[in-house]
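Have a look at the structure below before the remarks.
All protein chains of the complex are present and in place, except for one that has been dropped.
Order as written gives the chain letters A, B and C; numbering starts at 1 within each chain.
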Amino acid sequence: MANILIIYDSQTGNTEEMAKYVYEGVSRYPVNVRIKHVDDARAEDVLWCDGLAVGSPTNIGLASWKIKRFFDVELLDYWGDIEGKIGCAFSSSGGWGGGNEIACMSILTMLINYGFLVFGVTDYVGKRFTLHYGAVTAGKPETEEEREVCIRLGERLAQWTLALIDGKKEYLEVLKKQKEEK
Amino acid sequence: MANILIIYDSQTGNTEEMAKYVYEGVSRYPVNVRIKHVDDARAEDVLWCDGLAVGSPTNIGLASWKIKRFFDVELLDYWGDIEGKIGCAFSSSGGWGGGNEIACMSILTMLINYGFLVFGVTDYVGKRFTLHYGAVTAGKPETEEEREVCIRLGERLAQWTLALIDGKKEYLEVLKKQKEEK
Amino acid sequence: MANILIIYDSQTGNTEEMAKYVYEGVSRYPVNVRIKHVDDARAEDVLWCDGLAVGSPTNIGLASWKIKRFFDVELLDYWGDIEGKIGCAFSSSGGWGGGNEIACMSILTMLINYGFLVFGVTDYVGKRFTLHYGAVTAGKPETEEEREVCIRLGERLAQWTLALIDGKKEYLEVLKKQKEEK
Partner (left out) sequence: MANILIIYDSQTGNTEEMAKYVYEGVSRYPVNVRIKHVDDARAEDVLWCDGLAVGSPTNIGLASWKIKRFFDVELLDYWGDIEGKIGCAFSSSGGWGGGNEIACMSILTMLINYGFLVFGVTDYVGKRFTLHYGAVTAGKPETEEEREVCIRLGERLAQWTLALIDGKKEYLEVLKKQKEEK
């Protein structure tokens, strides 16, 4: 079974809320899933996983310092040795135009640095809502579309991990069908 | 008098609509202002200006190829000779999460490359709407907040250009007062 | 057999030289490989491939306008329909500090936008030479290290494509052994 990990930081609870919806999306698939606040996440969690979603509040345009410290310090001993996992990002900012996409890119940058293969999602999950570089919300995910971008991210992470790492190519068809329904 | 230039590309008319609101914001200040579609913009327009706002549809996550060509080809002879102007960005994407912030960053990157000093705006212009890396909209600027982010970008560009390039420090007070009203 | 495509733009011949070394790296593996100047590349080439390396001179900090136009125009009809390919980047700038890493990130951004899974390489190929976000050179790839970063990029692209898309997990061992030799 493929192993999926969600690591998130949260100050106001908004990103934690997003993380729960990402978890919901992942859980629709036959995978093992762990969800950890960054304070509780350990290097071994990353070693365990095949696919990883990292979420952070948008803090000064980038992932929070705690998320940064996790990659700078906690995971450092394994740098260069954990290539080939699948990674993606999510972030909640104070408002639209507040940097949530750029914060997602900062997370993807860290994952690329660790040798992950990273992705965004082209799907629109409603009028004017998509997740091209990861799931983003302005504040708490309150609308159906904002919840759905998080769920979709989790689903896609499970699909790619199953199809590419676990070799279950039938999930490419599941993915394709989901996209056609949009 | 300070000279302000707005260059934009537009396919559906959405970014053109943004450009008009940026123009409206600039026009509230005692400056000369030009607005040009990228097809009509010339290197001399950039030489003329003290402050520049560049707008583009979010195309595949970055500024459009026409905006890119303008900086790659049309302006190239002046690379390295036009330092010290003030620059900013705006972009309209198909949806939230569709890359408009990242497209703004691609524009700021090009402006930094040409020696501009670039800025974003910390102001919130309404609940959940700001313009930290430039003005962004999802589709046409239809809500009051989406129009206001464009206007605010134009105002701030005029304020910085007047205060820093033209030496009219009183506009720092105008800026400060505007921020306190938020 | 897995299909690998290299698309590049080149003005001075420097990026073309890089492309040849990327090709050399890819060719060490049992894959089909095509190499195309962006002027000659067509949407069908991308449809054909399982793995793609895109190279560009660093122009004003980003990929060239011709590379941008390829993704904006030539490939646009297939946006949203070609998910799940593997992608990477390479770029040559006028000097160190001239933007080649940022140009690579602009290419990765476009590939992410099209639904690719993108990667960088953690390997050092010599003292002070690596390719964390894609292969980069300052000018023509003249030193052994600069040639080697290009070759390594091609090798890694072939390895990931074989292992993840083609399901030949034995190439994960090849990759691992190569990293241990560094």
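Keep in mind that, in the parts below, a residue touches a chain if its C-beta (ideal position, glycine included) is under 8 Å from a C-beta of that chain, and two chains touch if they have at least 3 such contacts.
Since the structure is predicted, the reported quantities are computational estimates derived from the model, not experimental observations.
**Student:** Which of A:S10, A:S106 or A:T137 sits in contact with the chain that's absent?
**Tutor:** Residue touching the absent chain, from the options given: A:S106.
**Student:** For the chain left off this view, which of C:I67, C:I102, C:V118 or C:L175 is in contact with it?
**Tutor:** For the chain that is not drawn, the touching residue is C:I102.
**Student:** Give me the chain C residues in contact with the hidden chain, please.
**Tutor:** Residue positions of chain C that touch the missing chain: 61, 94-102, 105, 124, 127-136, 138-139, 149.
**Student:** Please output the residues of chain A touching the missing chain, sorted low to high.
**Tutor:** 59-66, 68-69, 71-73, 79, 99, 102, 106, 109-110, 112-114
**Student:** Suppose we count only contacts with the excluded chain; which residues of chain B make the list?
**Tutor:** Residues touching the hidden chain, for chain B, are 79-80, 83-84, 86, 105, 108-109, 112-123, 132-133, 160, 163-165, 167, 169, 172, 175, 179.
Just so we're on the same page, only the chains that are shown with their structure count from here on.
**Student:** Quick one: label the inter-chain contact graph as line, ring, star, complete or other.
**Tutor:** Basically all the chains touch each other, so complete.
**Student:** Most remote chain relative to chain A, going by C-alpha centroids?
**Tutor:** Here the answer is chain B, farthest from chain A.
**Student:** Once you find the CA centre of chain A and the CA centre of chain B, what distance in Å lies between them?
**Tutor:** 31
**Student:** Considering chain B alone, which of its residues make contact with at least two other chains?
**Tutor:** Expected reply: 61, 99, 102.
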